[in-house]
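One chain of protein is taken out of this complex; the other chains stay put.
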Amino acid sequence: MQSKIRMGMIGGGRKAFIGAVHRMSAQLDGLIELSCAALSSDPKVALESGRDLMLPANRVYESYEQMIAQEKQLPENERMHFVSIVTPNNVHFEPAMLALENGFHVVIDKPITLTLAEAKALKQKADETGLFVCLTHTYSGYPMVKQAKEMIKNGDLGTIRKVCVEYPQGWLSQPANSDNKQAAWRADPAKSGISGCMADVGTHAAHLAEYISGLQITQICADLHIVVSGRALDDDGNVLLRFNNGANGTLMASQIAAGEENALKIKIYGEKGGMEWHQMEPNNLIVKWLDQPMQVYRTGNAYVSDVAKFNTRTPSGHPEGYLEAFANIYKNFALALAARLDGETPSPFMLDFPDANDGVRGMAFIENVVASSKSDQKWYDFKI
Amino acid sequence: MQSKIRMGMIGGGRKAFIGAVHRMSAQLDGLIELSCAALSSDPKVALESGRDLMLPANRVYESYEQMIAQEKQLPENERMHFVSIVTPNNVHFEPAMLALENGFHVVIDKPITLTLAEAKALKQKADETGLFVCLTHTYSGYPMVKQAKEMIKNGDLGTIRKVCVEYPQGWLSQPANSDNKQAAWRADPAKSGISGCMADVGTHAAHLAEYISGLQITQICADLHIVVSGRALDDDGNVLLRFNNGANGTLMASQIAAGEENALKIKIYGEKGGMEWHQMEPNNLIVKWLDQPMQVYRTGNAYVSDVAKFNTRTPSGHPEGYLEAFANIYKNFALALAARLDGETPSPFMLDFPDANDGVRGMAFIENVVASSKSDQKWYDFKI
Amino acid sequence: MQSKIRMGMIGGGRKAFIGAVHRMSAQLDGLIELSCAALSSDPKVALESGRDLMLPANRVYESYEQMIAQEKQLPENERMHFVSIVTPNNVHFEPAMLALENGFHVVIDKPITLTLAEAKALKQKADETGLFVCLTHTYSGYPMVKQAKEMIKNGDLGTIRKVCVEYPQGWLSQPANSDNKQAAWRADPAKSGISGCMADVGTHAAHLAEYISGLQITQICADLHIVVSGRALDDDGNVLLRFNNGANGTLMASQIAAGEENALKIKIYGEKGGMEWHQMEPNNLIVKWLDQPMQVYRTGNAYVSDVAKFNTRTPSGHPEGYLEAFANIYKNFALALAARLDGETPSPFMLDFPDANDGVRGMAFIENVVASSKSDQKWYDFKI
Partner (left out) sequence: MQSKIRMGMIGGGRKAFIGAVHRMSAQLDGLIELSCAALSSDPKVALESGRDLMLPANRVYESYEQMIAQEKQLPENERMHFVSIVTPNNVHFEPAMLALENGFHVVIDKPITLTLAEAKALKQKADETGLFVCLTHTYSGYPMVKQAKEMIKNGDLGTIRKVCVEYPQGWLSQPANSDNKQAAWRADPAKSGISGCMADVGTHAAHLAEYISGLQITQICADLHIVVSGRALDDDGNVLLRFNNGANGTLMASQIAAGEENALKIKIYGEKGGMEWHQMEPNNLIVKWLDQPMQVYRTGNAYVSDVAKFNTRTPSGHPEGYLEAFANIYKNFALALAARLDGETPSPFMLDFPDANDGVRGMAFIENVVASSKSDQKWYDFKI
């Protein structure tokens, strides 16, 4: 590439949380520049937020429709390459479709859409257009997650027998006061969809379980709860899992686990050993063996796999964190896009980012888990 | 007391594991002496094992029936005060009943019996005779477990909303070879009962959840597995839980979690905070708050509760372990028994050991969880 | 500011380690853009490296002298605001002086210069010109380090009595092979100065000890070693410390601590409690009290100090790492510079980055510690 990949951001204006995370992650490696934006559904906030970010005035748009339309008019070497959609869930599908229809690649925060049907439609459009849809399931971006996936793929643990994933948070332990913007939209079915906790964090947990293990969930037995009275959507839940190779498992997700920060953890057991990874100490991959001392694989060491190294920026002992994991998704996406723009074939490492297919499975997880929880039937088939 | 409490051991001969644990735990505090024993169902092994333990020859018996009969003939200031039953599960009920019928108190390893019906009969006999039945649910003996129970009882966490307990072990990850005595009897329905993993470790997990939280399980949804083919009993399982105050939870127990040692962990969440305790780092009680820094309560400090102190032997930083927790059960039992022998009323701290009622709940757990797992019904009432 | 702060980089071309770290850190927040560079002392490498970074050809310079001269000719709203010097230690002083003499602010990797005399000269020039000199002592950028400093300043621990800092690395445990560029220059006195390990990591440890405690080292007793034979400079050392308030301490630094990654740790004890911070788990600040449970302060929580919050980008439980700490130094520097460019007074939080004064103390540490190690005198005054 002779120049950086150009990003147009949709959402993420003043006071938004995840928009800033996307910007920092996109910018970290110097491969992507924020070229334009429609930062809010409120045109005034959109314009002010654009000034905050020191964007040129003519590239700050009042709406995503305007941005897509006007950017399309710009010369190819100037206009944005992709949109990054960082709005609440109910404003995912339409801008993503519009972008694809107008030839722009898409990065989108999870869950991909409001409904499974939308997710399928988006995937179909991505397939038709051949454009990239990249879904920011952050936790799959950590080097030690990739190390775990690689070791399991290599058979180091033998056949996988059990996968236990948990994602407790505590920040919704009490009724949210009205000025908590993050809490507000997540608790509103119109903006969040049919699920609260399972959509917000349960999907991350399910994605991580499938990503690392290489397995697919085939049956579930779910028990969702609204623990804080007055809420419209689940804030807590437990799910029994069965996987396509016969393995069993559990998934716990909660936003009322008082005192927990963002304690995503996964344990995977095979015939020969087990693995454990904690998001809050992400540079450790604990590997336990039947007959040898426990090992701790650590980010940045010479002994880790090539894919882990490809997703690492600093030497061992210089801890990488959440933003670096997030940035790995953007970086791989940008490298894949740059390769394609240069007429080359992106390598498998470049293509290692969650996509529309993961989005479809995520929405299926939400719909199935909600249906299972309402059902008296013990085992519920995971339908797509 | 003018003399030590006298113990007669049933089982626990050469090569037995848990018998040695009982002896070390009983002897630790100098309150109990091993006075006599029927150490094996094989009379020859029983006698040899007695010599190993330097017991006087006339107090080494060929069978528990003989021991109970002959000890009863000894003068009161010489004969054993209680039997300690450390045999496989199928040899729990009969010696316990015989002991009670002959006026001896009983310490018994968990699970209390082979069936729920036996457990109820034993409890009834204990109630009738007024003799103590003490059940060695070891993990309730740890000081930080008692600290957790106390803080929850005091309302420090507010109403409890969620209890997640897990007990993964890996030692049965492969088919046991025939010379592993521990593995052999546990996998034999005739000796172990209708469950393997859930009887052996699941009951500990369930007891711990109820002991700390002060709640009772009222409904379950169980998914048990025989993962290693050829086994007759479950070696792994996951259970959804509901408690009598409306709280929900999960229980995972496994003996095929390859690489795990004895990784019992519990997390309990209330309105105001959460707690976490790991058996393998037992002197830490992690307490997480909604709006203050996480705390780590540690065994042996001045700030812990009286009940935690009562169950502690060494100053803070001098780690206590499994044997000390086990010994707390024996010590409290011995103090309660000594008080009664001295005509005094045992204090609540002395009476803080698991008893026949816990045994009944444990057997009910086993029977309900096996039935639930076989059932297509989603929620199964916890019946006693 | 209407536009980003413009950075010109000196050093940091292909295969350089720390240059990439500086670029990622500078870019993370979108406040700074890399505008120009002299990336290598080899003009060919400098030009190729500039292309790698997609810099405009006319802003890629063959030498830092050229860059400073030509940038000075550019219009004020176009030319770089500051240079970032990421070369080996022997190429710190001259470009820094030249930049200051030509009106450019300076960011510089530690140690600030090759000698104490140079450091003093640079500080004097900074004072004369009123330009910023920012020194990247990374570890002072971590939010929990700032939290520790704040709590000590507030007197939470009472008078500080003892400070123990250690910084073991293992990457120089064996004779370096010749293609390890990082190892090579650090072992070369002409490029590294009179010390190896103490200059490279010991200075970080000393800075951290003084930064957090608010104290100054006044006397030392040093024992430096060349453990791997054939080296010209120390690769290991231990130092006894005395501080200006009477506190004592220890400093251990090593690059032959085989198996260690980057294990900087500090423990500080006062009358009322102690603190512990580990760079490899940087989001935990462990606070131990005389009479209350240990606390763990964690990055991103509502209860932390304002200065910790000011240096945090993600919510609690979303781990921040080395690059974020590094970026805090750049961010604070950029905010201070932007404020000044806007004619405003930078806030104390903005000015919270290491500067030329820290650089002078760091060079004094190196010179004193080397002299003390050679001396038979037990206590050596820390002279500047």
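Each chain gets a letter, A, B and C, in the order it is written, and its residues are counted from 1.
The rule we apply is simple: a contact is a pair of C-beta atoms (placed from the backbone, for glycine too) under 8 Å apart; a residue touches a chain by one contact, two chains touch by 3 or more.
Quick caveat: nothing in here was measured; it's all calculated off a predicted structure.
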Legend entry - Neighbouring displayed chains - absent chain, whole complex: A, B, C
Legend entry - Touching the absent chain when the full complex is considered, from C:Pro111, C:Gly270, C:Gly300 or C:Gly362: C:Gly270
Legend entry - Sole contact to the chain not displayed, among A:Thr159, A:Asn180, A:Asn245 or A:Gln292: A:Gln292
Inset, instruction - Sort through B:Ala117, B:Met280 or B:Leu341 and give me the one touching the missing partner chain. - result: B:Met280
Inset, instruction - In the full complex, which bits of chain C touch the chain not displayed? Write them out. - result: 157, 161-162, 164, 166, 168, 170, 173-174, 221, 223, 225, 227, 236, 238, 240, 248-250, 252, 254, 256-260, 267, 269-274, 287-290, 294, 375-379
Legend entry - Residues of chain A (touch criterion as defined above) contacting the omitted chain: 287, 291-298, 301-303
Legend entry - Residues belonging to chain B that touch the chain removed from view: 1-4, 17, 20-21, 23-24, 27-30, 34, 53-54, 169, 171, 260-263, 279-283, 298, 300-301, 313-324
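The working rule: only the chains that are shown with their structure count from here on.
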Legend entry - Most central chain, judged by mean C-alpha position against the global CA mean: A
Inset, instruction - Note whether the interface between chain B and chain C is symmetric in residue numbering, meaning over half of all numbers used appear on both sides, and answer same or different. - result: same
Legend entry - Between chain A and chain C, centroid-to-centroid distance (C-alpha), Å: 34
Legend entry - Gap in Å, rounded to a whole number, between the CA centres of chain B and chain A: 44
Legend entry - Between chain C and chain B, distance of the C-alpha-averaged centres to the nearest whole Å: 55
Inset, instruction - Could you check chain B for residues that touch two or more other chains and list them? - result: 287, 294
